[in-house]
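The other protein chains are all here in position, but one chain of the complex has been omitted.
Naming follows writing order (A and B), and every chain is counted from residue 1.
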Amino acid sequence: MAETEGSEAAEDGHVEETRRDFLQLATGAFAVVGAAAVAWPLVHQMNPAADTLALASIEVDISGIEIGQAIKVKWRGKPVFIRHRTPAEISAAAKIARDDLVDPEEDENRVKEGKAQWLILVGVCTHLGCIPLGTSQGETKGEFNGWFCPCHGSHYDTSGRIRKGPAPRNLEVPEYTFLNDTVVKIG
Amino acid sequence: MVKFQKPAWLDNSLVRWVDHRLPVFSFMSHELYEYPTPRNLNYWWNFGSLAGIVLVIMIVTGITLAMHYTPHTDHAFDSVERIMRDVNYGWLIRYIHMNGGSMFFIVVYIHIFRGLYFGSYKAPREILWILGVVILLLMMATAFMGYVLPWGQMSFWGATVITNLFSAIPWGIGDWIVTLLWGGFAVDNPTLNRFFSLHYLLPFLIVGVVVLHIWALHVHGSNNPIGIDTKGEQDVIPFHPYYTIKDMFGLGVFLTFFALFVFFAPNFFGEPDNYIPANSLSTPAHIVPEWYFLPFYAILRAVPDNFIGGWTTEWLGFIIFEAKLAGVLAMFGAIAVLFILPWLDRSPVRSSRFRPMYKWFFWIFLIDCLVLGYVGAKPAEGVFIIIGRVATAWYFIHFLVVIPLLAKFETPKELPKSISEPVLGGGAEPVVAASKAMEKA
Partner (left out) sequence: MKIIKTLMVAGIFGLVASSSQAAGDAAPAPEHYWKHSGLFGTFDRGALRRGFKVYNEVCSGCHSLRLVAYRNLEDIGFSEAEVKRIAAEREFPSEPNEDGEIENRPGLPSDRFKSPFPNDNAARASNNGALPPDLSLIVKARIGGADYIQALLTGYKDAPTNVTVPEGMNYNEYFAGKLIAMAAPLQEDGVEYADGTKATVKQQAEDVVTFLAWTAEPELEERKRMGVKVILFLLLLTGLVYVVKRRVWAKVH
């Protein structure tokens, strides 16, 4: 009985089978596409939401910052130092030889052309993440007149470059643009 | 006779290596693939698997929502609106979860009514049925707490009304329970916070009970539309591919129905008042629970003021029963009767197809439930009071009077010998059956 059944299927069923397989394949493919379309929103909902992204860039009015002064602003949850450098600070930064630097980088690459007096840095020590001192009035600027991290003793210079201490890299320069002479957009 | 085609991947060496140490693959193959299922199941049998799938959808969307929701009275409403406006696809996930709750009850109510019509609660499936009622109770608790979380007007006032019910329990115990539930002197932040915790927990308890429910099912297998036990191989077919593909088709139809609501009428099942932030100093004109609670709400409000109160005070003196308590007992009683249904219904015939009198009463009962639902949405005034009371009385009469009496007095129709018999017109001989099947092919 079973044998007859099987061979009967084999004879008739050859063309049947190909059609059936294609149909099953097409259906399966559709179902997979559907499943992927369902999965994507469930993953994407973890990406930053619209209100978080709205704060991805900030505009700062720097007209109030006197020469020699610096301010701290919050950007993407982190502090950002904006220092209005004196000509002395700028030339001190330019004069340093590459060999003296732990993380060699030219000062002119860390500022915008024509705006060398504006130094904008992410105020997070590249060692273990503390906030270096040197922005507010009265805070020590460390041996190189830039910033000093009190946690483990890293010293940064007037270009925010690491000179002494355990930090491996210079203070990060965030993406920024001058919208005009008094407003800078960070991020 | 339909033989199960063992899939090739089961012979794969990696699969066999794992299976030898932890037999997950052969277990799945046995329970989901080979599993012998009556060949005559109709589409009313799709709703069990649909309920399981909706449970998974609710858990997945719920967990993703919980990534953005804040269970504090100051922030709950706004965090839900943030999900709707700012979170990527947040509106979609929220609407799926919100409408999924309604879908879950639609599917489960149909599943239950299928059980009532075809006698699926009868021996040897009593525990299967009871586990189902437990799942229903857990679902109701979960849904109730979930509705509180957005902290809208209905969330707050629905929570206030329903938690206040427990104060009906006499001798001071009720008040103590209510204070314990609230964590304070009214529904407030402590209540919201603990409802969030429990709302997250309960669905996993439901998963556990569902596992037991399916386990109990697999001991004796599914019931079927004619209610006759399967007698041999000619009566069954392997679950895969027949019911796997049929369940997938049912799923497709269901998802289309679900999608129509999510995308084009996402607030159909809801109440506009819940888009107003909760205000403890302003009661909405009509406090209405979600639609799936309406029949029970109607029963709760149906009990008249001097119902048990007058009678018991007279005869028992020191025990004061308030109408409120009677209403609460009636509401829980409506579910309690479901627990004892297998013992109320002593008729040896399972399926309504062969029980002409019971069939009528089944439809009357269904209409009664719909009437109760309708009344539950109306204010407790005028003609609705009388309709609600009649419908409530009938609900209990159906279970406690009609069903036991039917078992005694109903003459069932003649039962077929077996599942295959009506189709093949012969005896239960597998060989004979197989040859007939070939002739048809």
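The rule is short, and it goes like this: a contact is a pair of C-beta atoms (placed from the backbone, for glycine too) under 8 Å apart; a residue touches a chain by one contact, two chains touch by 3 or more.
Owing to the predicted nature of the structure, the values given are computational and were not obtained by experimental measurement.
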{"item": "Absent-chain contact - pick from B:141, B:276 or B:415", "value": "B:276"}
{"item": "Option from B:4, B:200 or B:374 whose C-beta touches the chain left out", "value": "B:374"}
{"item": "Absent-chain contact - pick from B:2, B:177 or B:380", "value": "B:2"}
{"item": "Option from B:140, B:161 or B:255 whose C-beta touches the chain left out", "value": "B:255"}
{"item": "For chain B, residues in touch with the removed chain", "value": "2, 39, 78, 81, 84-85, 91-92, 95, 237, 241-242, 245-246, 248-249, 252-253, 255-256, 259-260, 262-264, 266-268, 272-273, 275-276, 285, 291, 363, 366-367, 370, 373-374, 377-378, 441"}
{"item": "Where the unshown chain meets chain A, residue by residue", "value": "20, 23-24, 26-27, 30-31, 34, 37, 50-51, 54-55, 59, 74, 136"}
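Going forward, only the chains that are shown with their structure count from here on.
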{"item": "Centre distance in Å when chain A and chain B are each reduced to the mean of their C-alpha atoms", "value": "50"}
{"item": "Of chain A, residues touching chain B in the complex", "value": "1-2, 4-5, 8, 31, 41-42, 44-47, 49-52"}
{"item": "Partner chain A, residues of chain B touching it in the complex", "value": "3, 60, 64, 67-68, 82, 85-90, 92-93, 248, 431, 434-435, 438, 441"}
